[in-house]
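Omission of a single protein chain aside, the complex is shown with its protein chains in their original locations.
Order of writing sets the labels: A and B. Residues in every chain begin at 1.
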Amino acid sequence: MSVETHSHSNPHHEHPDVVGSRNRLGVILILVADIAMALSVLFVFFYLKGQNVNDMWLPAATPDSPAVLALSSKGTWYVTALAGLGAAAHFYGLKGVRAANRTQLVLGGGVALVFSLAALIYQFMQISSAPFTTTSGAYASCYYLIAALNTLHLVLTVFIAFGNWNRSRLGIYVADHWHVDIVNVWWIWMTVSSLLGAFALSFA
Amino acid sequence: MSELHTSNKAQWWKSADVKKTAILWVILTPIIGYVGTVVQLRSIGAPASEVMASVKSLMGIFTWAAAPVAGLVAALAVTALLGDRHYGDNPPEEADHEIRNSPRAAATWVIVSTLLCLFALITGLIVLQKDAKSLLDAKAININVTGQQWVWNFDYPESDGVRSEVLYLPVNKPVVFHITSKDVKHSFWVVQMGIKMDANPGYVTETAVTPDKIGVFDIRCAELCGLLHAYMQNKVHVVSQADYDSWLKTRAALEGAA
Partner (left out) sequence: MTTMMNRPASAPGDASGRKPLIERLNIVTALVVGTVSAIVIWQLALHFLPQDAETASFFNREDKISLMSLIAWFVGFMTGIGALIGPFRWAFGKDLNHDENMFLAGKDQGIKRYFRYTTDHKVVGIQYLVITIIILFVGGTLAMLIRTNLGHPQGGWIHPQAYNAIVGWHGIIMIVATIIMITGPFGNFIMPIMIGARDMAFPRLNALSFWLIVAAIPPVFISFFTGGITTGWSAYNPLASQAGLGMNGYIAFICIFAISTMVAGANITTTVVKMRAKGMTWNRTPIFIYGVVASVALALPAFPVFFLSQIMSAMDRAFATSFYNSAAGGSGWLYENLFWIMGHPEVYVILIPSVAALMEMAPVFTRRPLFSFNLAIMGIAGISGLSVLVWAHHMYISGWAPLLNAPFMLTTELISIPTGMLFLVLIGTLWRGRLWMTMPLMSIFALLWNFMIGGITGIYLSDVPADAFLHGSMYVTAHFHYTLMGAGLTGALASLVYWFPKMTGRMFDKTLSWVSFWLVQIGFNVAFIGMFLVGLAGQPRRVESYASIFNKGNLITTMGAYTIMAGMLVLLHGVISSWRNGVKAPMNPWQAKTLEWTVANPVPLENFETLPVITSDPYGYGKAQS
C-alpha cells in the first residue's frame, strides 16, 4: 500500500462533530440489534396466535380455572403515550440546546425523566395487575414477554434520561451537544418499540 | 505493452499453463465424477422404494454436474502448484505481470454457476413434485406413527385399531404416515426407503412412500431426543399382501384378547 505520512494535530482532540457522528452510528447499529429482537417478539406473538396449538392461545374454561380472556390493549397504549410524551419533552430540550438555551434543555430533560419514570411505574402496575398467570396459555406468555421487554427498555430509558438531565443540569452540554442528539435517537426508538408491543397486543 | 497484451488475449489458449490446465481438467473431471458417484452411492446401499431410488439418482446427477467445476478448480490449483514455487525465508521476486481482473473469466464463471444452480433447482423440484403427489393417494394405507421417548408406536386405524411397535407394510402398496410425538421432537426415518419426517409434539405431519422390496429395513430416530436417542430404533417388515393380511388378523385377535 502506498503510504504518505503527514503530520497531524493532536490526535486526542478530534472535532466533536467527528466523535458525535461516530457515536451516533454506533448507537444506531446497536439499535439494529434491538430492532431485530423487537421484530422477533412480534413474530413470536403472531406465530403462536396463528398456530393456536391445542386451542391454547386463550384457553377455554376448565373445571379448575376460568377461561383466559385477552386484556384490553388500552394500558399498553397508555405506556406508549407516556413514552411518546417523554420523547417530545426530550426533543423540546434538544431544540433548546441547539438554540443555546440551557434552561430549556434542563427543563425538557427533566420532564422527559419524569415521563420515563411514570411510564415505568405504570408498566409495573400493569404487570402486577394482570388477571392471569404465566401458566395461562400462549397469549399470557406473550403478554409477559412483551411487558418484560418494555420494562427493560424503560429501565434503560430512566437511566439515560437521568444521565441526560443530570449532565444538562451540570452544564456539560455547552459547546457540543451530540450526546443530547443521540439520546433523542434512543427516545424515538423507545416510543416505537413500545408502540410495536401495543400494536401486537391490540390483535389478541 | 498493449501490443503484447492484445496478442496474449488473442491467443491465450496457446500458452503452456493453459494447455496444462486443460489437460488436467479433462483427466480430473471424470475421476472426480466417478469416485464421487461410486463411493457415495455404494455407501447408501440398495433402495427399497422409488423415493430412495430417486434420491440416489439425484445424488449421482449432482455429482456429475459438479465434477467439471471441481475438476476445473483442481486443475487450476494443481497447475499453480506445479508451476513457479519458491522456498526460503525471503519472498520471491514479484510476478512479472499485474493481472487484476478478467471480465471474461468472471462473466463465464458466474453464468456457468448460475446455470448449474438452476439445473440443480429444477431437477430437485421435479422430484419434489412427484413426492408431494404421493401424499394425496386415496388408495393409500394410513398409519399413525407416534414417537415417544424412546420407542415408536404404529397404529393402523383402518384395521380395527391394531397397534404395534414393529412396522409391517405390504409390498407395492402406497402408505401415508401421520406422524406425531408425545413428548419431545423425534424424527421418523425409514432409512432404505429414503423418507424422513419429524414427529412434533402438538402437530401431525405427513409423509408417504410405496415400498417396492420385500425385506426387513431400518427405522431410526434422526433427531436427538434425550438419553436413549441412539437406541430408538425399530424394524420395518415389508411383506407380501397375504402375509400382511394375516399379520393384521393375528394382531387384531391379540388386541381383542387384551
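Brief remarks follow.
Note that a contact is a pair of C-beta atoms (placed from the backbone, for glycine too) under 8 Å apart; a residue touches a chain by one contact, two chains touch by 3 or more.
Bear in mind the structure is a predicted one, so any value in this text is a computation, not a measurement.
Put simply, the missing chain touches A, B once the whole complex is considered.
One of B:Ile27, B:Ala66 or B:Val151 touches the chain omitted from the figure, and that residue is B:Ala66. Per the touch definition above, the residue from B:Leu76, B:Ile141 or B:Val171 contacting the chain not shown is B:Leu76.
Of A:Ala33, A:Ala61 or A:Ala175, it is A:Ala33 that touches the chain left out of the display. Taking the whole complex into account, subunit B touches the unshown chain at residues 1, 4-5, 17, 36, 39-40, 43-45, 51-52, 54-55, 58-59, 62-63, 66, 69-70, 73-74, 76-77, 79-81, 83-87, 89-102, 105-106, 109-110, 113-114, 116-117, 120-121, 123-125, 127-128, 131-132, 179, 183-185, 187, 189, 191-192, 194-198, 200-203, 205-207, 218, 220-231, 233. Of the residues in subunit A, those that touch the hidden partner chain are 1-8, 11-12, 18, 21-23, 25-27, 29-30, 32-37, 40-41, 43-44, 47-48, 51-57, 59, 134-135, 137-142, 144-145, 159, 162-163, 166-167, 170, 172.
Methods note: only the chains that are shown with their structure count from here on.
Across the complex, subunit B meets subunit A through its residues 202-203. Within the complex, the subunit A residues that touch subunit B are 53-54.
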